[in-house]
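Provided herewith is a single structure, encoded as structure tokens, for subsequent inquiry.
With one protein chain removed, the remaining protein chains of the complex are shown where they sit.
Should a chain be cited, it is by its letter among A, B and C, assigned in written order, with residues numbered from 1 in that chain.
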Amino acid sequence: MIINHPLLGPRDSAEFVYLGAAALMDRPDPETASAEDWHDYAYLRDNPAGPHRELWFHEGGDRSILIVTRDTTTHEITGVELAREVASK
Amino acid sequence: MRYSGFKVIKEALTGHKGWKPAWRDPDPQPHYDIVIIGGGGHGLATAHYLASVYGQHKVAVIEKGWIGGGNVGRNTTIIRSNYLLDGNEPFYEFSLKLWEGLEQDLNYNAMVSQRGIMNLIHSDAQRDAFIRRGNAMILNGADAEYLDLAQIKKEYPFLNFDDARFPIKGGLAQRRGGTVRHDAVAWGYARAADSRGVDIIQNCQVTGIRIEDGKCRGVETSKGFIGAGRVGCAVAGNSSRLMAKAGMRLPIESHVLQAFVSEGLKPVLPGVITFGAGHFYVSQSDKGGLVFGGDIDGYNSYAQRGNLPVVEDVCEGGMAIMPMIGRARLLRMWGGIMDMSMDGSPIIDRTHIDGLYFNGGWCYGGFKATPASGYAFAHLLARDEPHETATAYRFDRFRTGHMIDEKGMGNQPNLH
Amino acid sequence: MHDLTPITALGGSAARVDSVGDVTLTEVPDVALASVAARRRQEAACAQTLERLLGTAVPLPGYAAEGAEYAAFWTGPDQWMLSADFNGYEDVAARIKAEVGDRASVTEQTDAWVCFDLVGGRINAVLELLCNVDLTRFETGRATRTSIHHLGCYVISTNAGQSVRILGPRASADSLHHAITTAMASAL
Partner (left out) sequence: MTQKNRLNGGQIDRDTTLSFTFDGKHYKGHPGDTLASALLANNVRLMGRSFKYHRPRGPLTAGSEEPNAIVELRSGARQEPNTRATTAELFDGLSATSQNRWPSLTFDAMAINDRLSNFLTAGFYYKTFMWPAAFWEKIYEPIIRKAAGLGSLSMRADPDTYDKGFRHCDLLIIGAGPAGLNAALTAGRAGAQVILADEDFRMGGRLNAETYSVADMSGADWARQTVAELATLSNVRLMPRTTVIGAFDHGIYGAVKRVSDHLATPAAGKPRQILWRIYAKQTLLCAGATERPIAFDNNDRPGIMLAASLRAYATRWAATPAQRVAIFTNNDDGHRTARDLQAKGVKIAAVIDTRQDAARSYDYEVLQGAQVVDTKGRLGLTFVEVKQADGSIRTVECGALGVSGGWNPNVHLTCHQRGRPTWNDSLAAFVPGGTLPPGMSVAGAANGDLSTHGALKSGAEAARKALGLKGRAPAVPQAEDAPGTQTPFWYVEGCSRAWLDQQNDVTVKDVKLSHQEGFRSVEHLKRYTTLGMATDQGKTSNIGGLAIMAELAGKSIPEVGTTIFRPPYTPTAIGVLAGRMRGKEFHPTRLTPSHVWAKERGAVFVEVGNWLRAQWFPLPGETHWRQSVDREVTATRASVGVCDCTTLGKIDVQGSDAATFLNTVYCNGFAKLAVGKTRYGLMLREDGIAMDDGTAARLAEDQFVVTTTTANAGRVYQHMEFVRQCLMPEADVQLISTTEAWAQYAVAGPNSRRLLQKIVDPDHDISNEGFPFMACANITVCGGLRARLFRISFSGELAFEIAVPSRYGDALMRRLMTEGEEFDVTPYGTEALGVMRIEKGHAAGNELNGTTTALNLGMGRMVSKSKDSIGSKLSERPGLNEADALMQVGLRPLSAEDKVTAGGHLMKASGLVDAAHDQGYVTSAAYSPTLGRMIGLGFLKDGGNRMGETLRLVSPVTDLTVEVEVVSAHFVDPEGERVRA
């Protein structure tokens, strides 16, 4: 697969390490979250057949973590963002 | 219709006029005691044991395509019970015992071939871990054997002992492990279940799960509503899609696992061999093809196809440990959807919805589990309590912290 | 002055040179390297300082820049690798830290890498066997991180189609050298 890196352009997905669903960025608030919240965060996944927001770490590149929107049925990629920029919004 | 030596000879001499369809092609009845969603190995095995062991005969298996078209028809056919943890080992050993009696049980030859499985060891730490595993297997009543380098050289002279990057230090063997003709497993279970009155309904897509006041009443399908006292889901890689229809999120991700077969070759491999310092395992089919595989591609996918990097990774492992296969040719590669769970172990459990039961999270170990999975799921569906070998396979183990994590990789499915 | 004698990444006392046909691979030990990463909310200030040090604009993603004293290539968001001649700049990290102060984090990287120059008319025939770089568009001044035989390397186009500089992990210098020289023998 080819991931269109926002800074570096098209890069082979083999340069990346897959970290899982982008929902991993939504870590529960340690002050307020319940045990159930932590369970759901750590263990439950939407796992959609279709567009999926997921994290790819550019381990063999610039070490950015990207949020890639990819269709799990066709592998078509429709969006790529820098995770740190999205997170700091 | 029973298969027998006499029958085979008679048909051969009379032009094979007498063979009947292996299973019927019935229209769905309005209501069944138990409806199983998924005409794969696990679903069909569940139906067989429901009918043959638990006396359930008003049973239907609903398959969206053709039976056996899922992972049971696209795996590397390995059976083994070489697990480490108490939650797993008794279950897989139970499965291996069922494999050993399968032909007679089904009156169908699925070519169970116990030519052994051998895990290669390449470091001291790996040896420590495999010895712990081997001991766990024996303490659970399974067989395990530690092989030193000399034994391995004797039994597997074609491995790379000359210039290995990670030299072979030993191996853990399970002689009762082996391979099975995978398609025949689906067909054998289907035929046996059908002969006991189970309706196998192909090309019937489940479009919804009907739930009324917290109870599951049946399934909406492309062939209309089918009522059911209990509904069991056994759809492997499609578990999340199906259970979403019941409003459930699962501790499962769907990933693609590729598998490979070479051109037919004269027999060279005694059994299954797994490379401990790379992603490669291999066996040889009764037709002579080297059947091999490696790691999952590592990203969520329902596409049933993978990409080159993993193909290369697997072949690199193969050449590293078995450099004689360099001139053998890869004939075909394919991909299956693996229901990768959060700790690498399966789930066979009730759901919070009365009458709705779930079987999934098999990762890439589903094939070897087929008989026990069917048996345990049948037990759960018939008795509404877990089978003794499957008590650990609960949904709530992640809530309580009782994960069954053979690989120690934690809640990252693509690492299991 | 200390009295410890260095060895090269390939373990020798002198730089290694290999030639096949008109292509030459040279180990380059005399490169001092320092990573410079802008502090959060200091990105602009950091870039300004570097611009001053380089005497030219800081390289954009995928590019390198040549200054009088220092050269630099982009390694990540608001992060660059600066290089200088080892002789006279062995303390490159300290020097740059003195310039950027709290505007950036500076880390000595000199001996984290082995450096090779690959020079000759047919280097692209060698490179296409080693790394996934689009050589039809690898103009002079391009710099990219890429994998060579499972080793994360930086490849810098110092003269398109004529010469590249390759930085690889120092501990794997032998493996990288083997990969490049076998590719040279195969392609040339």
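Heads up, the rule we're going with is that a contact is a pair of C-beta atoms (placed from the backbone, for glycine too) under 8 Å apart; a residue touches a chain by one contact, two chains touch by 3 or more.
Because the structure is predicted, anything quoted here is derived from the model rather than measured.
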Left-out chain, listing which of the shown chains it touches: A, B, C
Residue among B:Lys153, B:Lys215 or B:Arg332 that touches the chain left out of view: B:Arg332
Of B:Ile36, B:Ala144, B:Met243 or B:Ala382, the residue in touch with the unshown chain: B:Ala144
Touching residues (missing chain, whole complex) on chain B: 3-5, 7-9, 12-13, 16, 19-23, 25, 65-66, 68-69, 73, 86, 89-90, 103-104, 107-114, 122-123, 125, 127-141, 144-146, 158, 160, 162-167, 172, 181, 183-184, 187-188, 262-268, 277-278, 284-288, 303-305, 307-308, 311-312, 315-320, 323-334, 397, 399-403, 405, 407-411
Residues in chain A touching the chain absent from view: 1-2, 12, 17, 19, 24-25, 27-28, 30, 33, 35, 38-39, 42, 55, 57, 59, 63-65, 74-77, 83-85, 87-88
Residues of chain C (touch criterion as defined above) contacting the omitted chain: 1-9, 11, 29, 35, 37, 39-41, 79, 91, 102, 105, 107-113, 128-137, 149-151, 169-176, 178-179, 182-183, 185-186
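Just so we're on the same page, only the chains that are shown with their structure count from here on.
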Centre-to-centre distance between chain C and chain A (centres being mean Cα positions), rounded to whole Å: 30
Chain A contact footprint on chain C (complex, rising order): 61-62, 74-77, 79, 132, 144-147, 152
Residue ranges of chain A touching chain C (in the complex, touch as defined): 7-9, 12, 14-15, 59-64, 82, 84
For the chain A and chain B complex, residues of the former touching the latter: 1, 13-14, 18-21, 35-36, 39-40, 42-49, 52, 54, 70, 72-75
